[in-house]
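A protein chain is absent from this complex, but the other protein chains hold their places.
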Amino acid sequence: MTLQLLNTLRDQNPIVFNIANFVTVQDVANGLNALGASPIMSAEVQEAESMVQIAGAVCINMGTLTTQQVNQMAVVGKLANQYHKPVVLDPVAVGAVPYRKQVALDLLDKFSVDVIRGNAGEIAALADIDWQAKGIDAGAGQGDVVEIAKRCAQQFNCCVILSGPTDVITDGKRVAKVANGTPLFQLHVGSGDLLSSIVAAFAAVSPTAIYDAAQVACVVLAGAGELVASQMTAARPATFAIDLIDRLSLVSVQEIQAIAKLN
Amino acid sequence: MTLQLLNTLRDQNPIVFNIANFVTVQDVANGLNALGASPIMSAEVQEAESMVQIAGAVCINMGTLTTQQVNQMAVVGKLANQYHKPVVLDPVAVGAVPYRKQVALDLLDKFSVDVIRGNAGEIAALADIDWQAKGIDAGAGQGDVVEIAKRCAQQFNCCVILSGPTDVITDGKRVAKVANGTPLFQLHVGSGDLLSSIVAAFAAVSPTAIYDAAQVACVVLAGAGELVASQMTAARPATFAIDLIDRLSLVSVQEIQAIAKLN
Partner (left out) sequence: MTLQLLNTLRDQNPIVFNIANFVTVQDVANGLNALGASPIMSAEVQEAESMVQIAGAVCINMGTLTTQQVNQMAVVGKLANQYHKPVVLDPVAVGAVPYRKQVALDLLDKFSVDVIRGNAGEIAALADIDWQAKGIDAGAGQGDVVEIAKRCAQQFNCCVILSGPTDVITDGKRVAKVANGTPLFQLHVGSGDLLSSIVAAFAAVSPTAIYDAAQVACVVLAGAGELVASQMTAARPATFAIDLIDRLSLVSVQEIQAIAKLN
């Protein structure tokens, strides 16, 4: 992994096409923009091919799916495969809602994804491992998160990011862990959505080394959050969110390198 | 009413299922999360039953309704009744838009709600009392807001919160008033939406004492806003919104108790 990818991203300003969660879409757009990528959101299948063509990568977020959006996801996923654009899937709440798990499995059957990014409850659900997910949150489960992530990656032949206090990144064989972060990420809705879209941004500028791109994305976001939290004196979730986006704009490779806890 | 319900909410972290106003959805999600609840938003009727089952309460917001969403509201409302989950209805702009009033009346005919939360123009419209509502705002009317709220509560056999500079809470017989707050709430779009969802969060942890839960919700939100405003030196609506969410995360029962103006 090389953190220089952050500078590459800023130089190339890749377009990231998001099928978005409408709850967090503005934050995600602003976070991508601050980092140095160019976000575009679309909800209309008739412009799917143009959107895929102009994009460097696609992020499909199931956070507020509808039947119509699921149809769009299938079309966009296939087009992304056809045009060789990296695809990130965020399977929001598949651990808590059976309908969503079925939708995710159907989509994963229709097109290939490069990265699945979810919390422990979501990744366990896709890997068919018991876990007590809670709504959009990871919930509490027994089990080795590394093994869960590896099994999911092997099953869908992709990278998996199982994010949490420590992010686990795996391609099914290799495993990396990012131990940066702050509990404040849990207090702000959409931290996971932002990570998924940032993974897509790094994948756009590193399409032949997705496993590396995934690690850089985790270190940059978790590291930026850690830097912000280190200067806060109380748990202020909204201030954290503002400062996080500011920091994504300002943070340097050197600052991230100095605190990176990657192994 | 006991403000200890705030600690109960934080201990139990109830899931609040919102059929949301897309204008304010991120703020509402962040506000609920900061307070100690767990927000989940869904727009797909096929997952309605799962969502109701995992939720502690449901908040149905008409702010940006569509035909499709109205159908979902009817299904979700009936399911919530069936599973005995409290339902809060926010009848946005029913005082200004006849179509919305008809939708609200149809919904209220199809399922029972525990709380209706609206401004004076909205509550008057549901109670069929003349009032000059203005768009999403309360507008100006003659008439006794306590009587209007009581009549609405009696008509729909539920609690009513008629919110404004003073919030009026009534179950049709008893009446409570919360005089906390700040004019800054008017400068930030979505203060009412946030209140409605916070009412649902408190109802989730106090399903057998909804009238109490409604009062606590009003005091906590209005009190938190008042505490924030007391430290501001100019009318900065965006800063107010950020500080409000921070404060919802930090505020203690004791702080609210010390300033509560409830009678």
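Letters are used for the chains, namely A and B, taken in the order the chains are written, and counting of residues starts over at 1 for each.
Here, a contact is a pair of C-beta atoms (placed from the backbone, for glycine too) under 8 Å apart; a residue touches a chain by one contact, two chains touch by 3 or more.
Quantities reported herein were computed from a predicted structural model and do not represent experimental measurements.
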(message) One chain isn't shown here. Among B:Arg117, B:Arg151, B:His188 or B:Arg247, which residue touches it?
(response) B:His188
(request) Please give every residue of subunit B in contact with the chain that is not shown. (result) 22-27, 63-67, 93, 96-100, 134-137, 187-190, 234-239, 241-242
(message) Take the complete complex as the reference. Which residues in subunit A touch the chain that isn't displayed?
(response) 15, 20, 22, 25-26, 29-30, 33-34, 38-44, 46-47, 50-51, 54, 68, 241-246, 249-250
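Rule of thumb we're sticking to: only the chains that are shown with their structure count from here on.
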(request) Tell me the angle, as a multiple of 5 degrees, of the rotation that maps subunit A onto subunit B over the C-alpha atoms. (result) 120
(message) Need the CA-centroid distance for the pair subunit A / subunit B, whole Å please.
(response) 32
